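Below is one structure. I have some questions about it.
Now for chain A:
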Amino acid sequence: MSITTFVIVSIIKIVITLVVLLTAVAYTVWLERKVVGHIQNRWGPTRVGPFGLLQPLADGIKFIFKEDLTPPHVYKPLYIAAPMIALVFALTSIAVIPVGNWVTVAGVQTPLQITDLNIGLLVVLGITSLGVYGVALAGWSSNSKYSLLGGLRASAQMVSYEISLGLSLVGVLILAGSFSLRDIVNAQAGTFWGFIPRWNIFQGQFVAFFIYLTAAYAETNRVPFDLPEAETELVAGYHTEYSAMKFAMFFMAEYANMITVACLASLLFLGGWLGPLFGPPALQMVLPLFWFGLRVFGFLFLYIWVRGTLPRFRYDQLMAFGWKVLLPLAIGNLVVTALVVALRAG
Partner candidate 1 sequence: MQLHLVLFVIFGVVCVAGAVNLLVQRHPINSALSLVVVMGALAAEYLLLGAEFVAAVQVIVYAGAIMVLFVFVIMLLNAGEEERTTGSRIALLFGVPGVVAGSLLIAWVLLSRFGAQAVAIGALPGPPKVIGWLLFHDFLLPFELTSILVLIAILGAVVLASHPEAQPKKER
Partner candidate 2 sequence: MTPNFHLWLIPMLPLVGAALNGLFGKRFSRQIVAGVALLACGAAFAMALAVAFQAGSLTLPHSELLAQWIRAGSFHADFAFYLDQLSLVMLLVVTGVGFLIHIYSVGYMWEEGGFYRFFSYLNLFMFFMLTLVLANNYLLMFIGWEGVGLASYLLIGFWFTKDSAASAGKKAFIVNRIGDFGFLIALFLMIREFGSLDFEQVFHGAGSMNPETAGAGLLTAIGLLLLVGACGKSAQIPLYVWLPDAMEGPTPVSALIHAATMVTAGVYMVARSHAIFDRAPTALMAVAVIGTLTALFAASIGVCQTDIKKVLAYSTISQLGYMFLACGVASYSAGIFHLMTHAFFKGLLFLAAGSVIHAVGGEQDMRKMGGLRKHIPWTFWTMTAATFAIAGFPPFAGFFSKDEILWQAYSSPYGSWVYWLLGLITAFITSFYMFRLWFMTFFGEYRGDAESQAHGHQPHIHESPKVMLVPLVILAVLSICGGWIGSNRFEVFLSPALAPTEAARTVEVGNLEVQFTLLSVVIAGLGLLLAWWLYHRRPQLPSQIADAMGRFYQAVLNKYYVDELYATAFVKPVIDGSIRILWRGIDQGVIDAALDNGARGAGEISDSMRRMQSGNLRSYAGWIAAGAAVVIGYMVWMGTR
């Protein structure tokens, strides 16, 4: 594969990924409004298009055309930069996420992934860990006490839960022996006794999955850990002073992060794109994408379900839970996994 082809293929993949991702973001918002609405015994959006399906489009148009207010007391450079930082990092991390196997299109064989790094997981972690800057800087540069509190909460919460998140993944890493997300998925191929898939969640990593789930909710500032934007206390937290497109950026960043987290969960614990393949070759090429999408959808649905049913934590409870429950649990899981692997190996 020549450099030119490589560049062209990469550009194509980037464009497709971004389009799909942004669409997914938009329709995740719609899905959330719909699901939460039904949970709360109401309809959700219904007016724009059938079942309100065009609502995201309407929202986008509204955001774009709304007046971009910049309060006079803000620290301008960072006030402007903060939402961009948040969105950029949220979108970047999708780059190393594989969504399926290698495919051959027009004689060019390429992985369904923008780039395959052998430290892919670390890159994802690194980039998501940078995402906190957007929130923190937004909170600080707004020069408003609600924003500042939101930013403080966000940075403390994200730094704290990042540890548990990382540690919960180490068990998976030990089982797979690689940082490459593709290798991790491939390591989950096969079944136990012919019918239980060898997903990591079935290989004893269900504790890790639970930890990951919880930490991921905190990382994405979602209910029940949405303290940085807790409406009842902080108006809107770190994005209190934002409006229009800047607000939309935060909004998109949050949902993009959710999708990334859901992808990661699918890849690491639920066997990624693995699933039964049948039918003609064209179908066999598309089926992994379907299986993968199904898992991500399920995970996102879980997100929304939790949002609709659980109340918000108090902030000290949040920190105590992270440090005193999740972290020891993650360490314990790591130790047990390491012991088991070591015993099995030798």
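Just so it is clear, a residue touches a chain if its C-beta (ideal position, glycine included) is under 8 Å from a C-beta of that chain, and two chains touch if they have at least 3 such contacts; residues count from 1.
If you want to know what made the cut, all candidates are chains of the complex that A comes from, given by their letters.
Just so it is clear, the structure is predicted and the values come from calculations on it, not from any experiment.
K.L.:
Among 1 or 2, which chain makes contact with chain A in the assembled complex?
P.N.:
Chain A touches candidate 1; the others do not touch it here.
K.L.:
For a test of understanding, state which residues of chain A touch candidate 1 in their complex under the given definition.
P.N.:
It is residues 78, 117-119, 122-123, 125-127, 129-130, 132-133, 136-137, 139-140, 148, 151-152, 155-156, 158-159, 162, 166, 177, 179, 320 of chain A that touch candidate 1.
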